[in-house]
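One chain of protein is taken out of this complex; the other chains stay put.
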Amino acid sequence: MAPTQFIARVTANRRLTGGYFILELSGQPTDGGGSVAAAEPGQFVMLRGEWGRELLNPRAFSVLHVDPDGCFSVMLKAYGRGTTRMKALRPDDSMTVTGPLGRPFPGPRPGVAQILVAGGVGLPPLHFQARRAHALGVATQLELYYGGRDRDDLVLLDDFAGWDVRHVLATEDGSAGTKGFVTVPLAGRVADARARGEAIELLACGPTPMLAAVRKLALEHDVDAWLCLEEQMACGFGVCLGCAVPVHGPQPYRYCCTDGPVFTAKEVRWP
Amino acid sequence: MAPTQFIARVTANRRLTGGYFILELSGQPTDGGGSVAAAEPGQFVMLRGEWGRELLNPRAFSVLHVDPDGCFSVMLKAYGRGTTRMKALRPDDSMTVTGPLGRPFPGPRPGVAQILVAGGVGLPPLHFQARRAHALGVATQLELYYGGRDRDDLVLLDDFAGWDVRHVLATEDGSAGTKGFVTVPLAGRVADARARGEAIELLACGPTPMLAAVRKLALEHDVDAWLCLEEQMACGFGVCLGCAVPVHGPQPYRYCCTDGPVFTAKEVRWP
Amino acid sequence: MTALPRTVPISPDVVDLRCSFASLPLRHPVLAASGCFAYGQQFADFLDLRALAGLSTKGISPRPRPGNPLPRICETASGMLNSIGLENVGAAAFLRDKLPMLRAQGISVWVNFFGEDFAGYVECARLLDAGAGAGIDVLEMNISCPNIKKGGIEFGTVPEVAHRLTRACVEATRIPIVVKLTPNVADIVEMARAVKEAGAAGVSLINTLTGMAIDVRTRMPRIATTYGGLSGPAIKPVALRMVHQVARAVPDLPICGMGGIVSGEDALEFLMAGAACVQVGTANFARPRAALEVLAELRALMAELGIATVGEATGCLRAIPPEAPWEPPGN
Partner (left out) sequence: MTALPRTVPISPDVVDLRCSFASLPLRHPVLAASGCFAYGQQFADFLDLRALAGLSTKGISPRPRPGNPLPRICETASGMLNSIGLENVGAAAFLRDKLPMLRAQGISVWVNFFGEDFAGYVECARLLDAGAGAGIDVLEMNISCPNIKKGGIEFGTVPEVAHRLTRACVEATRIPIVVKLTPNVADIVEMARAVKEAGAAGVSLINTLTGMAIDVRTRMPRIATTYGGLSGPAIKPVALRMVHQVARAVPDLPICGMGGIVSGEDALEFLMAGAACVQVGTANFARPRAALEVLAELRALMAELGIATVGEATGCLRAIPPEAPWEPPGN
């Protein structure tokens, strides 16, 4: 579906633990174009507040949740100048939305276990994937491997529990799940599956070092893996050429916003 | 008293007619320096909101009113980028204040009628002057000549009435007072006073064409007049040299922020 | 101390935005800038391309070029840095895959082009001419590539070199050549003069200022090539100054102005400084309809100020009247 740009209204700004917050927005393109309601897990929107001329470009956020009535939400954390301003948004403030953008994660396939690997602000597309799978009655095919700095860094766990998605947690300080990076138990899971001949695939979104570890694991064990990447974006719809992703293939680069943000582990040209 | 800089809290943002609004602020320097409470009519403050890096410099506003407890207020209108943002301020928002700055209007002298000439956002220092005179029991020495585009453009009239300050109004559309510029009835008043040998002086603040007319009148009739000028300011405390005012005298320029904003009609070097 | 000119507002409907650049008629003065509009297609999702006066394509080279390593962009205060690396599909693919759609819109098609060396520029002009002829309205020659490595810098900064390059390209094509100058020079006027004398039909002012940003946490530059091109509202004052300088000093050289235009007021500033038309660049990223919004605001503002035509706006700048004379006392 072609992306559109429209003004949305903030309907809620909910604080989670760990500095995360969920921004709920409501709005529809007025020209009858496609709406964010049609977004799929892994797709994203570009959001920009009333930022005057200091911050020019919108910021990219994975869609966390969509309602058929045109409400949708994103989950984020205050890192820099844009997200810090977004943290202060109150109901009825407005934002310019462009979306839905990008290509989604693949849906679950019969007979293949989908292992979701999430960290930090990488959770939203995987949360959306699980919600969607639950709605389709295939959530039991999914597992979540979720890592964070500490217990507070792991959010929305109840949702996964409610959808009957098994989850394995890991924190760097050991305050929840195993201590260390989540890619350690994940490595065991992958090796075990390969040994047993179980069909699995990996869907990952999170900090770059986590994605690099997932990619390595996937290549080593010859397991299909999709990585949802974050590159600096100016436009989000394929015109600035700023969001290049180095790939193997006929061209040295593809574009995070239009070819991604979901790429296969094999195609990404990382060291 | 030396100026200070401190953070103040917005306590109210009251709408008046004509697009004007009054911003009430509360705050004191924490280092025991001078406070805005000591400001006199004609002095001003530099105000800056949380404007990030797009708008660098604070904006100048005449003090409208001070409380001994450190509350003070300014009256303004949304013109450009700074004042438009200020219009949206809500209680508990914060502003950085520098002040009190500049040199005030002269106080009323026995036996001399002080004629206040106001237009637009030039009202605040004259309103302050009248309030002060009322507190000192000399308000009957004052008269107000107040001009605007229309009836809504004339605000806070009840205050002057309450202080027993006689006022003559003029509007460009005739919806209040005489029709036309207020400098027309003022010219009659000045000529009449000169003819009768009455001692008068003029204190004016408003749009530049109004000040130019007041100056001309004062020079023609050899009446003392003080003009409160508005120049573009970056600092407000005499260091950027941006707010030059062309004057007659030993130097071609004096500075609106430190030598003014109140200048005599005689010294100003206007065509 | 100076009063506004007494202006009589007019109806937006009677504002006549038609104008021309060199001998080229334009429906109105707002185009989209090179590198900020790709080859146009993606924008069709957001607007009717035919509503634009025209657009300048992403810079085309004789052969396709991959781009630079990442990161390629970052934001700065009221601006952004980019180092895309002049990635493009190459002249042949452009002519085959991109141009027909643009031509079909009936708008002014400016093809931005460059070469990796002197011969490459001439070759590119020749290829585009041969492949399109009348299908291209302007060849916008980008001699300001901060991202080409060797020699490239001199094309845009040494008047004699720019002159020679311009002349060679002018002779290689029947399409009017508009030279896009870099602001990274001490004297923009001598550059404009040099390319005019070489036969340029006009100049585009300005390309990006060269800049840098550092991520103190990684201790690395924020873009992979260390330096990149600064665009956006931050550079508008520099762009306006250069447009004004050239308009003053080189009167018969049409100028297409750009650099930080995000509103109709910005566009009007450029016209008043002396530009015949303008391009909207970076603003397209945040608002794909930016050029049309600028146009609508321009029309409304001209109406409010009683400016009926683009010609009235261009170069209507008045000098600030002199102050009353000062005499030292005692004279």
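In order of appearance the chains are A, B and C, and numbering begins at 1 in each one.
Operating definition for what follows: contacts are C-beta pairs under 8 Å (C-beta built on N, C-alpha and C of every residue); 3 or more make two chains touch, one makes a residue touch a chain.
Here the structure is a predicted model, which means the values were calculated and not measured.
The undisplayed chain touches these shown chains across the complete complex, A, B, C. Annotation: of A:24, A:40 or A:54, A:54 touches the absent chain (contact as defined above).
Residue-wise, the contact with the chain that is not shown comes from C:268, picked out of C:36, C:268 or C:310. The set of subunit A residues touching the chain not shown comprises 53-54, 208-209, 212, 246, 248-250, 252, 269-271. For subunit C, the residues touching the absent chain in the complete assembly are 2, 4-5, 69-71, 76-79, 81, 153, 157, 184-187, 209-214, 216-221, 224, 226-227, 230, 232-238, 240-241, 244, 260, 265, 268-269, 272-273, 301, 305, 316-320, 322-323.
Although one chain is not displayed, subunit B still touches it through residues 2-5, 33, 48, 53-58, 81, 96, 98, 231-235, 237-246, 251-253.
To be clear about the criterion, only the chains that are shown with their structure count from here on.
Under the stated contact rule, the graph of chain-to-chain touches is complete, every pair of chains being in contact. Put simply, the C-alpha centre of subunit B and that of subunit C have 44 angstrom between them.
Computed from the mean C-alpha positions, the centre of subunit A lies at a distance of 55 Å from the centre of subunit B. Averaged Cα coordinates give subunit A a centre that lies 37 Å from the centre of subunit C. The residues of subunit C that reach two or more other chains are 77-78, listed in rising order. Residue positions 53-55, 81 of subunit A each touch two or more of the other chains.
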